[in-house]
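Working notes for the structure below.
All protein chains but one are shown at their positions in the complex.
The letters A, B and C name the chains in turn, as written, and every chain counts its residues from 1.
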Amino acid sequence: MTRTSEVGTRASPMIHAILTEKPLESLEVFQSVGTSADGAVLTFEGRVRDQNEGRRVTGLAYEAYAEMAERELRGICDEAAARFDVGAIITAHRVGPLEIGALSVRIMIAAPHRAECYEASRFVIEELKVRVPIWKHEVYADGSARWVGAAPADAAPEPLSPGNRASEDTP
Amino acid sequence: MTRTSEVGTRASPMIHAILTEKPLESLEVFQSVGTSADGAVLTFEGRVRDQNEGRRVTGLAYEAYAEMAERELRGICDEAAARFDVGAIITAHRVGPLEIGALSVRIMIAAPHRAECYEASRFVIEELKVRVPIWKHEVYADGSARWVGAAPADAAPEPLSPGNRASEDTP
Amino acid sequence: MEGRLYHREADPTSTIGPIRVRVLLFGVYGEMGGTRECRVSLPAGSRVADIVETLRGRPGLELPEQPVVAVNQAYAGPEAELSEGDEVALIPPVAGG
Partner (left out) sequence: MEGRLYHREADPTSTIGPIRVRVLLFGVYGEMGGTRECRVSLPAGSRVADIVETLRGRPGLELPEQPVVAVNQAYAGPEAELSEGDEVALIPPVAGG
């Protein structure tokens, strides 16, 4: 994980993988990301939308398998740091009840050059959506509610395993 | 430029293309980007690095052909909005003297889905780097200075024209 | 995030088995199964596929043919062997991000 920058050698990238019930905007860890060798910073934010698959969403909560989710998230960040020349990867996912418009996830990457930022950022969010054990419970305007992505038993979804990953290629 | 979202119809995306001598962090326009239909927000930031091509950078200034630069930048944002389903594209480039670590450019995109965010963001920064008439003057630790990218006359760089664009495909 | 603790046997007939594991049911599985956590006893040498079959007996808990399972907080295939004290989580389709 040691990386060589253009001038001199840098230490390992800064990595944080966080699950929290606090608003992500309030996290200190996003305040100073990367070093003066990092010319590009890319921040991906997921926000709670007021609609999903054509239905009006009025409330939402994320449930997580906390210890495993943090471990998987950390693993994804480590993998991204090994693949891409980056200075920092800070990732946080919120759990618990969220309001419409609130941030559900924030992924901040700093790197010497922009190409790595985009690639690493996309890699982290795509892997997160496949591997990290977090579930979304949506409440709709008509009063109904459901666990998003939960298929009925007879739909027999593909089993998920660490070997069954999303491609890192951006579509 | 009218876009249809999953529930109902949205107005044209919000677009801002700004050249400014002020620190980009201070711009109000980045405070509220997109609507509750936009589930993804991607922010690209370019920062002044302390090194370039192996040389230690101590100071930097951007010069711009201001009216044309703002016009080109706006054209790029309009093009991105026509190509990708986005809710907002806010782009600002700083001009004048900048300190190491300062933001040189910020591109903030909000969209219903993340794929469009990444594609639109990459499109804007790649086009910006090819088309927008802005120049960078770097001062180095040894006291020398130069205009970045300025090739000697006999190097005969490819002429740049609106038809001679970077590919929108991300490498 | 793990909710309340329920100490229940999913299948009382299996209490003769020599290993006991802790089972976590997340998301829709917890809703269908009526609990977020239970304990299950299984014969020694049992694998992930065996505990899945055992849990299928739980009223309301409709599972896909091969549900995603984690053992001790790491994804595990159906052939993975279980040990005394393991934490076995049934992972419905994830939806983070």
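Rule of thumb we're sticking to: a contact is a pair of C-beta atoms (placed from the backbone, for glycine too) under 8 Å apart; a residue touches a chain by one contact, two chains touch by 3 or more.
Only a predicted model underlies this, so the values are computations on that prediction, with no experimental measurement involved.
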Contact set of the excluded chain (shown chains only): B
Which of B:Ala37, B:Cys117 or B:Val132 contacts the chain that the document leaves out: B:Val132
Omitted-chain contact residue, chosen from B:Val41, B:Val95 or B:Ala111: B:Val95
On subunit B, residues whose C-beta touches the chain left out of the figure: 46, 62-69, 71, 93, 95-96, 104-105, 125, 128-137, 146-153, 155-157, 159-162
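To be clear about the criterion, only the chains that are shown with their structure count from here on.
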Steps in the shortest chain-to-chain touch route ending at subunit C and beginning at subunit A: 1
Intercentroid distance (Cα basis), subunit C paired with subunit A, Å: 27
Length of the line joining the C-alpha centres of subunit B and subunit C, rounded to whole Å: 50
Junction residues of subunit B, two or more chains touched: 114
Residues of subunit C engaged with two or more neighbouring chains: 97
